[in-house]
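Please read through the structure below; I'll follow up with questions.
Missing here is one protein chain; the remaining ones are kept as they sit in the complex.
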Amino acid sequence: MHIVFEHTTKIRVRYGETDQMGYCYYGNYAQYFEVGRVEAMRELGMSYKSLEEMGVMLPVSEYQVKYKSPAYYDDELLVRTKIVLVKGARIYFEYEIENESGKRVADASTLLVFVNKETMSPMPAPTVFLEKIKPFEVQS
Amino acid sequence: MHIVFEHTTKIRVRYGETDQMGYCYYGNYAQYFEVGRVEAMRELGMSYKSLEEMGVMLPVSEYQVKYKSPAYYDDELLVRTKIVLVKGARIYFEYEIENESGKRVADASTLLVFVNKETMSPMPAPTVFLEKIKPFEVQS
Amino acid sequence: MHIVFEHTTKIRVRYGETDQMGYCYYGNYAQYFEVGRVEAMRELGMSYKSLEEMGVMLPVSEYQVKYKSPAYYDDELLVRTKIVLVKGARIYFEYEIENESGKRVADASTLLVFVNKETMSPMPAPTVFLEKIKPFEVQS
Partner (left out) sequence: MHIVFEHTTKIRVRYGETDQMGYCYYGNYAQYFEVGRVEAMRELGMSYKSLEEMGVMLPVSEYQVKYKSPAYYDDELLVRTKIVLVKGARIYFEYEIENESGKRVADASTLLVFVNKETMSPMPAPTVFLEKIKPFEVQS
């Protein structure tokens, strides 16, 4: 089902996340998007932690990112996270990062897969999660 | 110009690179691909470090990755890096990671841009770099 | 001069900061203490960023940490940072981390050194910084 659910969270770039170019290192954005996902799911009422406690894991299967302009040390970034599609075992997120002056820093998307912790096999999105996301369904 | 230049390097998964799923964290692969790039360029005779010393930076502009199967703590991964295209200020790399039993772990690609450190603007690939890569040019 | 200046900040443990033991990896606390320092200095009215812009760097020279009990994924940690001593080029910080239930997670201390960015040599703490810290001086 197609979803429109959006959440924004703020993340400040740490010193240890910069590199010698003076930019936030390109590999560190994956953590920012993870924080975006985690906070989006918390707002939805279904924390990622509670999901794992139910025996469901959600590993990342695909990840794409476009770096639009650098983020710098101490920048307070706005991470906008959207849940856009849930289909069987799959959940698609999209992300946009802006800096404080509203400049776009990065766009990204991820595909994650619901996995049964016992069998380590893909499984349909849990019913309790579907109930939380259902109100945000839209016609495609 | 289209290029066929391939380099392989080995990387062992560190404990601090795992997460509580017991997998190598999805965000850490970006460092592995960076190591692949750096070692590929070193073999080409043009280290990334020497490029920066010449006043040329090479930030990542786009990055895509597909996670095929998990990598685990202490796995010795084979990172295969290919330079596939150099066009103006742009250079495209492709990557494949395999574990010790030959299982595919991840596929990825990156677009990087040559940037003049003084002006912070894109610039054509430096002549000294083009001379190194020229012997590996192929007809597209 | 001996100082009593204390600041607390909250940090949530990210998924990528856990390891396969299910603990926050021991190496990641260094970033938490850095965030503690940075926020303490911001509250003092002298951001670390502005210090660098003045041509002053503040690398860490010594770091000690005792891990008291594990921090877990999604824990919201309280980082208490104290500036305890400024002496010539040196500044000493102490840190305590507690989890949400008030359990002590870690104790740490660092020695940092004011360094002139031009000469790359140690230098006395800048006057503007001393003015900010002066009100918090105590008799030893």
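Note that the chains take the letters A, B and C in the order they are written out, and that residue 1 is the start of every chain.
Everything below uses one rule, namely that a contact is a pair of C-beta atoms (placed from the backbone, for glycine too) under 8 Å apart; a residue touches a chain by one contact, two chains touch by 3 or more.
Note that this is a predicted model, so its numbers are computed, not measured.
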Visible chains in contact with the missing one: A, B, C
Absent-chain contact - pick from A:19, A:62 or A:107: A:19
Residue, one of B:1, B:38 or B:111, that touches the chain absent here: B:38
Absent-chain interface as seen on chain A, which is shown: 15-16, 18-22, 25-28, 73
Residues in chain B touching the chain absent from view: 12, 14-17, 30-31, 34-35, 38, 47-49, 73-74
Hidden partner chain, residues of chain C it touches: 20-21, 23, 25-31, 34, 52, 57, 59-67, 70
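Operating definition for what follows: only the chains that are shown with their structure count from here on.
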Central subunit by CA centre of mass proxy: A
Size of the rotation, in steps of 5 degrees, that lays the CA trace of chain B over chain C: 180
Self-contact between copies chain A and chain B, residue sets same or different by half: same
Cα-centroid distance, chain A relative to chain C, in whole angstrom: 29
Where chain C touches two or more other chains, by residue: 15-16, 73
